[in-house]
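Only one protein chain is missing; all other protein chains are in place.
Chain naming follows the written order as A, B and C, and within any one chain the residues start at number 1.
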Amino acid sequence: MTYTKEKPTAVLLITCPDRQGLVATVADFVYAHHANILHADEHTDPDSNLFLMRLEWDLDGFDIAFAQFAQHFAPIADRFGMCWRVAQSTHRPRVAILVSRLDHCLADLLYRHRIGELRCHIPLIISNHPDASRLAEFYNIPFYCTPIAPENKREAEAQQLKLLAEHDIQLVVLARYMQILSQDFIGRYPNQIINIHHSFLPAFIGAKPYHQSYNRGVKLVGATSHYVTEMLDEGPIIEQDIIRISHRDTREDLIQKGRDLERMVLSRAVRWHIENRILLYGSKTAIFS
Amino acid sequence: MTYTKEKPTAVLLITCPDRQGLVATVADFVYAHHANILHADEHTDPDSNLFLMRLEWDLDGFDIAFAQFAQHFAPIADRFGMCWRVAQSTHRPRVAILVSRLDHCLADLLYRHRIGELRCHIPLIISNHPDASRLAEFYNIPFYCTPIAPENKREAEAQQLKLLAEHDIQLVVLARYMQILSQDFIGRYPNQIINIHHSFLPAFIGAKPYHQSYNRGVKLVGATSHYVTEMLDEGPIIEQDIIRISHRDTREDLIQKGRDLERMVLSRAVRWHIENRILLYGSKTAIFS
Amino acid sequence: MTYTKEKPTAVLLITCPDRQGLVATVADFVYAHHANILHADEHTDPDSNLFLMRLEWDLDGFDIAFAQFAQHFAPIADRFGMCWRVAQSTHRPRVAILVSRLDHCLADLLYRHRIGELRCHIPLIISNHPDASRLAEFYNIPFYCTPIAPENKREAEAQQLKLLAEHDIQLVVLARYMQILSQDFIGRYPNQIINIHHSFLPAFIGAKPYHQSYNRGVKLVGATSHYVTEMLDEGPIIEQDIIRISHRDTREDLIQKGRDLERMVLSRAVRWHIENRILLYGSKTAIFS
Partner (left out) sequence: MTYTKEKPTAVLLITCPDRQGLVATVADFVYAHHANILHADEHTDPDSNLFLMRLEWDLDGFDIAFAQFAQHFAPIADRFGMCWRVAQSTHRPRVAILVSRLDHCLADLLYRHRIGELRCHIPLIISNHPDASRLAEFYNIPFYCTPIAPENKREAEAQQLKLLAEHDIQLVVLARYMQILSQDFIGRYPNQIINIHHSFLPAFIGAKPYHQSYNRGVKLVGATSHYVTEMLDEGPIIEQDIIRISHRDTREDLIQKGRDLERMVLSRAVRWHIENRILLYGSKTAIFS
C-alpha cells in the first residue's frame, strides 16, 4: 500500500463518463511509453455512470519527461472528457497544519512526518493560540500564532491566507482547529482542506460531539475526517472509525478514547491525500488503498 | 458471562439514589441468608448520583423461598428508596417476536433459541405478512398473521395486543417489524419492547437508513438495538455495532453487510434483557456483561 | 461489490510473471471485442514478481460466445505464460456442504443461499451424523449420512467422493466437519475445499481452540477460513476475524461468541470463492473485493 521506497513511480487519477475502451486506451498509452504498471484499480459508479481510475507505474524506463506528460496525455483526456491529475511519488506536497489548543492530532502528525509515514513538506504550523510553539520548535517547523477574537477574525484569516500563499501550500490540515473558516478561505482551497470531526458523522454534527454522545447514551464513539466545504461537517467523508464505550465511561473517558480515534482517522486521511489515493466524485470519496 | 448452567442462581437489579452503606447492606442481606455471591457489579452515575447494582448468587443454600423474597427485601428497599427486581436464572421469560417480510433477524433469533443461546419461551410470532409461517412451523412456534392496511391498523393492533395478553408476554421483539406501533401499544409494554434500527443511531433516523448511508458516502454502516419509547428511534440504546464499507459497495451490498450486523446487535440485546443484564437509568442503559 | 444483478457479466482472473504491457494487452483484448469493463483490479507482488489481475466486464455487446473464449484468449495467455480462468456471473457453481453435529455454519449458509446471498447450487449435504437432516429437508436439499468409525473411514470417504463426483461438485465447504480428510480426498479437490477453523490461525492450531484460548487467557478470540491442503490448518488463509472477550467469559461464552465469528468468516470465504474474487499465489490469497 505504501509507495515502493526504492523506485520512483507515477500515479494517474482519472474520472470521466464511463465508456468502452477507457482502461485499454490508458493502459496502451503508458505501455507505449515503456512503463510497467504496478497497481491499477478501476471502478465504475453505477449511479452516475462515472469511471474512476487510479494507475501507478514504475518511472524507470518511462520515456516521457514528467513535465511533458500533460502534453502527451491531453489528446486522450480530451477525447474522453477526463478530469485527471498525475503525481510523482518523489514529489512532496506542501502541507500546512492549523491547530488550536488541543495538540494531540498535531503531535501525532508531526511524529508520523518525522519517521517518514507522511511523505510531504510541512513548511508551517498556524495556531490561534501560542501553546503549540514548543512542539513546533522540537520538530523544527516554523510556527505562526494568529490570535483570533470576534473583532479581528477577518484580519487574522487574511494573515493566515497570506502565510499559506507565501509558503505555496497545497493542503491545509485542520488538526482540531476550533475556528470556523470563512467561505472565502474554503473557496481558495477547494478539496484541499481536511478536517477531523470527533463523531461518527452525520451523528452529532456541531459543537461538543463527545458530550452529545455521552448524553445520548451511545455504545460507540466515532471520528470522521472529511474535506471541508461550505456546509459545516457535510463535506465528502474520507475516513471514519469507532471505539466501544460503556456506561462506566465518563465524558472525560470519551474524550480520552476519542483522541486515539482522531489521531488515526485524521492521519489516514492526510496520508491518503498525499499518496494520491483519494478520488472525489459528487459528495463522496473513493479510496484506492 | 452466561448463566452457570449447572446451578440455579438469582439476579437482583437495583437503582436508587447513592448513599453510604448500600453495597454493605445488600451484601449483608444475601449473606445472612446463606447465599454465595457469584457476580457483583456496582456503578455510581456521577451526573444523577444514582447507584446501579447487579448481584447474582447461587441459590443453593439460600434460605428464602423465591416467592417470599420481596417480603424479606422490602425493608431494605424502602429504606433506600430502591427500584429493584429479582429473577431466577431458571425462569424463562415469555417473548413474542413481531416481524414483517425480511426474516433474517427472525431466523437468527429462532436458531439461537433452538440451540439454547436465548433462555426464554417464544410462545408466538406475529407478522403483518404470511411469509414467515413456514419458518415458524419449522421451529414449532405458533404463527399469527395480522395483515395491516391503513384502514384497519387500529383493529390489527388490538388483535395483536390481545394475542400478547393471552400469551402473557413479557418482552416484545421487533425483528425488522416495519410498522410504527401506536402510543397505546408502547405504553402497555414500557421498557419491554426491543427494536433493531439499521443504522448507527442517532445518524440516519427514519426510513431507509442504508440508502441514506449510501447517499452520504459514509465509510461504516451500523445497527442499533434499543428500547421502544414514544419517540421514534430515540429510546434507550442497548447495543450498537458497525461494519466497514467502501466506494465499491452498492446499496445492495450495504443491505447485505447490514444483515449480519442487525442479527448480532438485536440478538445481544434480547439475550442481555433475558439474562437481566440491562439496567435503565434516565434515557440510557447500563449493561452488566 | 456484489455482481450487478440486472446484467450478466464475465470475470477473468489472471496470474503470471509480471511484464510490461499486461494490463494494456488484456484491456485491449476485451475492448476489441466490444466489452465494457466494470471493475479492473491489478496487483503486482513484489516478492515473487507475480502479476495478479481480476477483470469484470458487461457481457452485453461482447462479441465472443462464452464457449469460444478460451480459443480467442489462448494466444495472449500463451504469450505471457498466464494461469487464468474465466467465469460468467450467471453461472452457479455446484457446492457441497460437509458437516458434523454442530450445525450453526450449515444453518447460516443455507439461509444465505435461500435469500440469494450465495449464488450457487447446493445439490447435497453430507454428514457423518444424522442430526442435520431436518434442516436439509427444510431447505429442500438432499441429505446423505455417511457415518464414520475408525474401521470404516476409508469406505465412508469413498462413498462421499462418489457422491461428490455424481453431483459434479466444484466446491466442498467444511462447515464444522470434524473429520480429517485423507490426502487422497484433498488431492482430488485442489483449492476447492474451504474449511473454517475456530481460532485466529496460526494461533491455536489443532483440537479445541476455544479451550486453548481460554487457558491461555487471550483477550480476543478469532476464526479463520482457509483452503484445505495436505498440511492441517496450514492452507492459504481466505478470511479472519476476531471478537473481544474478557475474564468474565467462560469456555461456553467463547464457544457462543465464536459461533457468530465462524458463520461470518466462513460465509465470506464461500461467497468470495463463488464470485471469483479469490486469487491464490504461493501459500496466500489475494481477495478482490
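The rule is simple: a residue touches a chain if its C-beta (ideal position, glycine included) is under 8 Å from a C-beta of that chain, and two chains touch if they have at least 3 such contacts.
Bear in mind the structure is a predicted one, so any value in this text is a computation, not a measurement.
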- Query: Looking at the whole complex, which of B:A24, B:A65 or B:A207 touches the chain that is not displayed?
  - Reply: B:A24
- Task: Tell me which residue among C:P46, C:G61, C:P130 or C:G206 touches the hidden chain in the full complex.
- Result: C:P46
- Message: If the hidden chain were put back, which residues of chain B would touch it?
- Response: 4, 18-25, 27-28, 30-31, 34-44, 46, 61, 244
- It is residues of chain A that touch the chain not shown, namely 1-2, 4-5, 39, 104, 107, 111, 115, 117, 138, 246, 248-250, 252-253, 256, 260, 264, 289
- Note on the structure: chain C positions in touch with the non-displayed chain are 43, 45-46, 52, 200-204, 216-220, 222, 236-242, 246-248, 250, 282-287
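The rule is short, and it goes like this: only the chains that are shown with their structure count from here on.
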- Task: Look at all chain centres (mean of CA atoms) and spot the one farthest from the centre of chain B.
- Result: A
- Determine the chain that sits nearest the middle of the structure, using the mean of its CA atoms as its centre. C
- Message: With touch defined as above, tell me whether chain A and chain C contact each other through largely the same residue numbers, more than half shared, or through different ones.
- Response: same
- Message: Suppose each chain is reduced to the average of its Cα coordinates; what separation in Å results between chain A and chain C?
- Response: 37
- Touching two or more other chains - residues of chain B: 246, 248, 250
